[in-house]
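Sending over a structure as structure tokens; questions will come in a sec.
Of the protein chains in this complex, all but one are displayed in their positions.
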Amino acid sequence: MPKVIENVGCPYCGCSCDDVRVTVSDDGKKVLEVENVCAIGTEIFKHGSSDHRIRKPRLRQPDGSMKDITYEEAIEWTAQHLYKAKKPLMYGFGSTNCEGQAAAARVMETAGGMLDNCATICHGPSFLAIFDNGYPTCTLGEVKNRADVIVYWGSNPAHAHPRHMSRYSIFPRGFFTGKGQKKRTVIVVDPRYTDTANVADIHLRVKQGHDYELFDAFRMVVNGHADDLPDVVADVPKEQILEVAEIMANARFGTTFFGMGLTHSDGRNHNIDIAISLTRDLNKVAKWTIMAMRGHYNIAGPGVVWSWTFGFPYCLDLTKKNYAHMNPGETSSVDMAMRDEVDMFINIGTDAGAHFPIPAVQHLKKHPWVTIDPSINMASEISDLHIPVCICGVDVGGVVYRMDNVPIQFRQVIDPQGLLDDETLLNKIADRLDELNAQGA
Amino acid sequence: MAEKYILNMITQRAVEEGIAMEIGKTSPEYFDACNIIEMNEQDMKKLGILKNTNVRVTSESGQVIVKAVVARQTVYPGLCHIRQGVWANQVVPPRTQSTGAPQYSGFPVTVESAPEEKLKTALQLVQGAVGMWKEV
Amino acid sequence: MSELIIKNGYVFDPISGIKGDKADIAIKDGKIVDKVSAKAKSIDANGKTVMAGGVDIHTHVVGPKVNLGREMRPEDKLFRGSVRGGIVKQGKRMEMGFSIPSTWKTGYSYARLGYTYVNEAAMPPLMAPHVHEEIRDTPIIDISAMPVFGNNWFCLEYLKNKEIENNAAYIAWLLKATYGVGIKCVNPGGTEAWAWGENCVNIHDPVPYFDITPAEIIKGLIESNEYLGLPHSLHLHGNNLGNPGNYTDTLDTLKLAEGYKAKNKFGRTQVIHNTHLQFHSYKGNSWGTFGSAAKEVMDYVNKADNITIDLGCVTLDETTTMTADGPFEHHLQSLNHLKWANCDVELETGSGIVPFVYDKDSAVVGIQWATGLELGLYAKDMMRVFITTDHPNAGPFTRYPRIIKWLMSNKARLATLDSMKGKAKVIAATDLASMDRELNLYEIAMMTRAGPARALGMSNMYGSLAAGADANIAIYDLDAKKLPTDPELIEEAFSKTAYTIKEGVIVVQGGEIVAEPPNHTVWTKVTMPENTQVMRDIKEKFTKSYTVNLENYAVFDDHVYRPRAIEVDVA
Partner (left out) sequence: METVTMTLVQHPELYLECYSVTPDLFAGKSLAEIADLPAHEGKIVWKLGDFFKFDGKSGATAAETRIIVNGDVHKMKRFGQQMTAGEILINSAADMYVGCWMRGGKITVKGNADAFLGIAMEGGEITVEGDATNHVGSAYRGDWRGMSGGLIRVKGKAGNDIGTAMTGGTIIIEGDAFIHVLTHADGGTVIIKGDVEGRVGGQMVKGDAYVLGKILYPLPGFKKVATVEKECDGQTYTFDQYIGDLGERKGKKKGEVIYGNIYLKA
């Protein structure tokens, strides 16, 4: 009899939807059907029971081919290389559970290396802004229940967070927002006329890379200097700025959701920093909150776990062994790659091969490269060692943090069939490193 | 022969890319989803680029062959978009302004019509970049 | 069978009434026992002070707001003078952070101070799995956490309708769902109002939409607590924290307890624990006329034997304020303009975080500092008055030894007062300079272990050296018969124990961490008949208003680490 598992968490985007219904085969090995999930999430569950999944670690041979090895051999290989490296880097965690991230912290503290997560190339600048200016935010339920004005700034949930607008922001009927979309004003700020802009009441077509100026203009209006505003700011006409500022200042509860459009363009963290300043200004006259549209279902996780472990969310330099250091720009993965600052690379739960600018990949490839990931991806296909692991939310459960830092408990839906989960694998590597360190000392 | 003309390039997520990525980066779906450059129609005309033909995109840090299409999520003239992923990352500058985040959004590229050039697969691009690509 | 005996120490144990007599403490299998065999390992405590392991009744050490504080303050981990602030490599893992230490540093530091059990004072129920993840990663010390109820929609609705029984049933359900220990209430109604950018500044200020007042919330929560007979009382952070002249609101709040009597089987006597009273004891009508109302407030507390309090002493450090009192933190950032985090939590609560520099040269800060100490010095029943810093709000818990020094030594107080630029104003606005009371070690033992343990309803397990209690023991290098004349030596002795023993295991020796036995999650398990109305209400709220499914909301059993339940039966 196929079994239906309810309330399953979806391991795709930062929405971390927890209402998925999964039907699995009698033997618990196959996903037969998934419901309540977006098109992208569906593929993850399908992939989980694919016959093509890699189930054994693979070590690259001198002729360039990959040969199956045991987990024990893979653990030994990784521990030995970590032990030997002067400055190894472990990067990724877009798709691991928090238990795995905590174990990773232990591995790199023991190894004396660098530890970084995908935020470094996504919302890392948002962390920098939070460091500098704080983070007046809320949980997504507050938006659903209260928000009458919603701003998507440099974010495109229609593509990147498919159920965000329907579950949390524009469309749901919340406690104080029983009329749903009808009573909400939606503003999209984006240089493109995106599919999200298409459902908005107002689209501000900002000049790419000049959001900072537009924020400054809004702050001028909120702080009583509308008269000194130029006629056009960042390609947006003054009348439109005044109109939107008026809507923001009159909100009962407003939320700004921001994305890569701010974190990836010139000024990076400053674009978010000033967005936070605007949020603070608006709280003098209305109630406003702001939230980063975190990309993966648990990419908030490493930031949370490593903050309680080390006090820093990402870009950790653990080489000093008795204290941690963090300074993105120096201790961030891409910068270290480009400067040849590291001499070993572990890619875990992400695909640096596909998502780093190619020169960074070329630099990292000069050194031993391990990929820990359930799938074949670009990183696995250039690595010296590929260790397959469980897919969180499919083969293993665990705690994950949604984009609003709300912990969501994920369930296992199918049998891992011999695959190790990240936590177990990493703890075995750390145990082996402890032994090597003890021998060395 | 079209003249060189500087466009401002950005790279962002698209739902098609997300689905394809989960199917697999070596899949035909991923190939189809990510190897296109989305442009404004005016720019294509100006550059003499026909819809759905291949172009060469060159930045300060590399170049890549992609197929030019008119953006469905409209970009204004002067702006172009390649969906995030392997093809975009052949040209994304790794400079981070000391923040850790590369210049994924807002860097100058030239786009030239290159109808004779062939598209490369993801694996060919990445393995090729690190000297591991072997023609089968 | 592990046995241990601590010989010849000066023992201070208010629970068993030992006031500094030389005595031996015997330990077997993690518990205090009357005697052990001759084979027991012995510790010579001759010339040393022996107390039960410290109990912190109110601290913020695990959970989302603590952690956002860590995350948003990289500079809290940076150079301070020539060394990195507060980073000590003593345990197995790194220790990071000054005002908001990492979980490992938290566990190690408390152990070094001789503390073995702490109560996390605010757990947003929706975030409970996060709290438990951090408890897992905090070494040595046992931890309980209190879910916050004062702005919870269920409670606001039940209490508006005077449905105490339903409210109690909901509380019992939530304690199980979150593995929580008791009822916390922060700025009742005010944090819900803050979700609309407003506040409730006094106990009669109505909550928007819910049509209930803070006074009704507080009384309703007292009644619910006593209905259930929980080990701890209502744990209250009242309205109007931190503002000049707020002491009248504080007195109004405390008076709400009149006529209520504690009903429980745990030996608890109070119905309200009013936390960090220092922040609620101010006179004046502006920062210019700011002053201490410690005497007025303590006069009331001394008379009301159904109230306990903790001090919330200012330590004069750069620290990080954090509270579920969202509107207060918003107000604070408008005063000091530093970075500000806020997180409103759907249907339940909120929180805010702002770094704060308690600059001893500011007269207001000096007055706050004096107020906290005055509360301790005006106190009559030290079993109802506890030392805290509302960590990290008024200063980090690592400064407890300094608070103890100030309370024990007038000389130390005057030296600090003398170093303040605003000394004259502080003297004028407080009584501290004229107070020569010096607390003794027995009083300190009441304020740091016996009292808080009793107020938490756990003095059979913690804060006690009586047979049957957990063998949690702190041995300080302090000769009780010959206290040093230099008060700095008192601070030093309380900073690093000679030994800390946790459930019979020596975890600190000579101020160094030597073992890391697993800790416990302490929680209250209420058994009562199922309340179908409440279960229906819960289902409805989850279907309509929450963004997390009910089935994923309650903490999964395997996400709670080494739980230790306090059992309560409600017929």
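Going in written order, the chains are labelled A, B and C, and every chain counts its residues from 1.
Keep in mind that, in the parts below, a contact is a pair of C-beta atoms (placed from the backbone, for glycine too) under 8 Å apart; a residue touches a chain by one contact, two chains touch by 3 or more.
None of the values given here were measured: they were computed from a predicted structure.
Asker: Considering the complete complex, which visible chains touch the unshown chain?
Answerer: So, spelled out: the chain left out of view touches A, B, C.
Asker: With respect to the chain omitted from the figure, which of A:K29, A:K67, A:K179 or A:K321 is a touching residue?
Answerer: The missing chain is touched by A:K321.
Asker: Any idea which of A:A79, A:V233, A:V334 or A:L385 touches the chain not displayed?
Answerer: A:V233
Asker: If I consider the whole complex, including the chain that's not displayed, which of A:A74, A:M220 or A:L364 touches that chain?
Answerer: Residue touching the absent chain, from the options given: A:M220.
Asker: For chain B, which residues lie in contact with the unshown chain of the complex?
Answerer: 97-98
Asker: For chain A, which residues touch the unseen chain?
Answerer: Touching the missing chain: residues 85-87, 111-113, 128, 131-132, 210, 212-213, 215-220, 222-223, 225, 228-230, 233, 266-267, 270, 273-274, 277, 281, 319-321, 326-330, 339-343.
Asker: Please identify, in ascending order, the residues of chain C that touch the omitted chain?
Answerer: Within chain C, the residues touching the omitted chain are 72-76, 78-79, 82, 337-339.
Please note the rule applied: only the chains that are shown with their structure count from here on.
Asker: Where the CA atoms of chain A average out and where those of chain B average out, how many Å apart are those spots?
Answerer: Centre separation, chain A to chain B: 23 Å.
Asker: Using CA atom averages as chain centres, what separation in Å is found between chain A and chain C?
Answerer: Taking the mean C-alpha position of each chain, the two centres sit 34 Å apart.
Asker: For a test of understanding, state which residues of chain B touch chain A in their complex under the given definition.
Answerer: 8, 10, 12-15, 18-19, 21-26, 61-62, 71, 73-76, 79, 81, 84-86, 89-90, 92-94, 96-106, 122-123, 125-127, 129-130, 132, 134
Asker: Using the touch rule from the top, collect the residues of chain C that touch chain A in their complex.
Answerer: 62, 64, 66-68, 70-77, 84, 87, 89, 93-94, 96-97, 100, 102-104, 126-130, 133-134, 137, 195-197, 209, 330, 333-334, 338-347, 350, 353-354, 544-549, 551-552, 555-556, 559
Asker: Can you list the residues on chain A that touch chain C in the complex?
Answerer: Listed in rising order, the residues are 6-7, 9, 18-19, 98, 102, 106, 109, 127, 130-142, 144-146, 167-168, 174-176, 252-253, 280, 283-284, 286-287, 289, 303-305, 307-313, 318, 321-324, 326, 397, 399, 401, 405-409.
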